[in-house]
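What you see is the complex with one protein chain gone and the rest in place.
Up next is subunit A:
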Amino acid sequence: MKIDDWLLDILACPACKSPLRVESDTDELACTSSECGLVYPVRDDIPVLLVDEARKA
């Protein structure tokens, strides 16, 4: 997965607005808030920041 660091710096969790971090094991973007804990898919190197498509960590 190639996610621009810069892109990671500007994106945030749409549900709780916390920063995101790369989950390199699963190629996903995880919300850094433990209370929220949503994990967003990255498909074809494109972050999909849709709450409907996120999974609970």
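Details
Please note the rule applied: a contact is a pair of C-beta atoms (placed from the backbone, for glycine too) under 8 Å apart; a residue touches a chain by one contact, two chains touch by 3 or more; residues count from 1.
The rule we apply is simple: contacts and distances are computed from a predicted model.
Not every chain of the complex appears here, and the one that does not is recorded in UniProt as "Methyltransferase type 11", selected from "Iron-sulfur cluster assembly scaffold protein IscU", "Methyltransferase type 11", "Acetyl-CoA carboxylase, carboxyltransferase component" or "Electron transfer flavoprotein subunit alpha/FixB family protein".
Even with one chain removed from view, subunit A keeps its contact list with that chain: residues 4, 6-7, 9-15, 17, 19, 43-52.
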